[in-house]
Structures are given as structure tokens and as C-alpha cells.
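I'd like to ask some things about the structure below.
As you look at this complex, bear in mind that one protein chain is not there, while each of the others sits in place.
Right after this comes subunit A.
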Amino acid sequence: MLLVAAFFLMGQRDPVLVPEISQHEVQVRQGFVGQELLLFGAVLDPAGRAGQDYDIVVVLKGPSEPIRLREKERFIGVWANAESSDFRSVPSYFAVASSRPITEIVDDKTAAIYEFGTDYIQLSPSGSINPEEQRRFAAGLVDLKRRLGLYREDFGGVQISESVLYQARIELPSNVTTGTYTAETFAVTRGRVIASAVSEVEVKKVGFERFVEDSANEWGLAYGLIAVLLSVGMGWGAGRLFARL
């Protein structure tokens, strides 16, 4: 097995990526205001050549979900929802960082294949609307997510030192969805992806926050009663307190 791997590596004479993330688990607890992840690693060249120029692109993606996107249009003076489009796999979070502007690293086609940029996210639109409308809807969705801080591009955000080590900082805002995030790292030379590696980050709620979410989902009635008790109790308590002052 090892031999085969060694042969394979030597045979292709392409570099190997060794990626690492500052943390593989992000805990969402009280006071969570987001988290900066440091994606770093090294590019190892089996042929021992040094100083060859690589570009590094990292893509961090959150769990995908199917959504329906509605578009408002003016209808007798009123802005009402008109057309809609379904997308089967919309990443809840998407961030891409690269060592140089993407257009200088790869061509459009390669960028589209590897999703190097928010314009290239594969959203899997469904339904029978024409491609032009689909593009308009996709652009609207990306713009919406970008303004929520959930889709981001940082071209030039990857630093490469000595053509071996690279690092990129990617910000997870506080409104991220929990789940398994995948971080893909790509090494690119002369417009071609020559090495890639995947690692995972688990974003999960812990402690009280986890307890609240689980309670709300599993014991809805009890949760509601507790919310009512809290509300009535605080209202009554304040009344008593102020009556004594």
C-alpha cells in the first residue's frame, strides 16, 4: 500500500499538500461572536525542487440545504413576491481565499469546476425556468448571503512563504449554521490544479445553548410553558419590586 502510494507520488512528480486547521471543532456557546479559523499547511515537492511558484486556493463550505428563493416584483404599485426558483444544494456558508486574484490563477472553466469564487457555487437549481433567469436568481441569492456575511471572497488572503508554507485566515460570523464544514485546499500551477486536500471542521452548539435548542425542538410544550412562566414571573417580580421602592 505504502509502496503503491510512494510510486504514485513519485510517478506523477506533483507536490503533496499537507493541510491543517487551527481547530477542528468550533463551539457555539454563550458569548459566541464568531470565530476566526486559521487554515495553514505546507506544499511538499517530492522531486525536491524548491522555489517553484504555486498558488494556493482554500474553500471553506458549510452544510448545504435545499431552499426556495422568491423574488419581489412591483404589482399594481405594491412590491409582492412574484417568481420563485428552487435550489437543491445551497451551502449555508461559503468562503474562498487565494494567494492571487482568481482570474490570474486559472481560467473560467477551471474556476467553475472547483468553485473558486461565489459566482461559481454549484447551487443545483431545479425547475424549468430558463438559464438567464436562473443566473439572475443565483446572483440574487449570492448577494443576499454575502450581505449576511455568510458568503465571502478574499482574493489575496492566502500568504505563501518560501514557496512551502501557506496560511489563510477565514472568519466564521456568529450567524453560522451548525454542522460539518469542509475545508478544501488546492495547489495551482500554470492554470492547473496539481494537488488538493480536504479536512473537516465541526461547528456545534454546546452547553446551555445546546440544551435550549434541543429543548425547543424536542419538548416544545414544556419549553413554551417555561417561557410563559419566565415571562409571568419576571413581570410579577418587577411589579412587586417597584411597589416597594
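We adopt the following convention: a residue touches a chain if its C-beta (ideal position, glycine included) is under 8 Å from a C-beta of that chain, and two chains touch if they have at least 3 such contacts; residues count from 1.
Here is the rule we go by: contacts and distances are computed from a predicted model.
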item: Chain not displayed: protein name in its UniProt record ("ATP synthase gamma chain", "CRP-like cAMP-binding protein", "CoA transferase subunit A" or "Probable membrane transporter protein"); value: "Probable membrane transporter protein"
item: From A:His24, A:Lys72 or A:Arg135, residue that would touch the chain that is not displayed; value: A:Lys72
item: Chain not shown: contacting residue from A:Asn81, A:Thr103, A:Ser124 or A:Thr180; value: A:Asn81
item: Residues of subunit A (touch criterion as defined above) contacting the omitted chain; value: 28-34, 65-72, 74, 77-81, 84, 86, 137, 140-141, 143-144, 174-177, 205, 208-210, 212-213, 216-217, 220-221, 223-228, 230-232, 234-239, 242
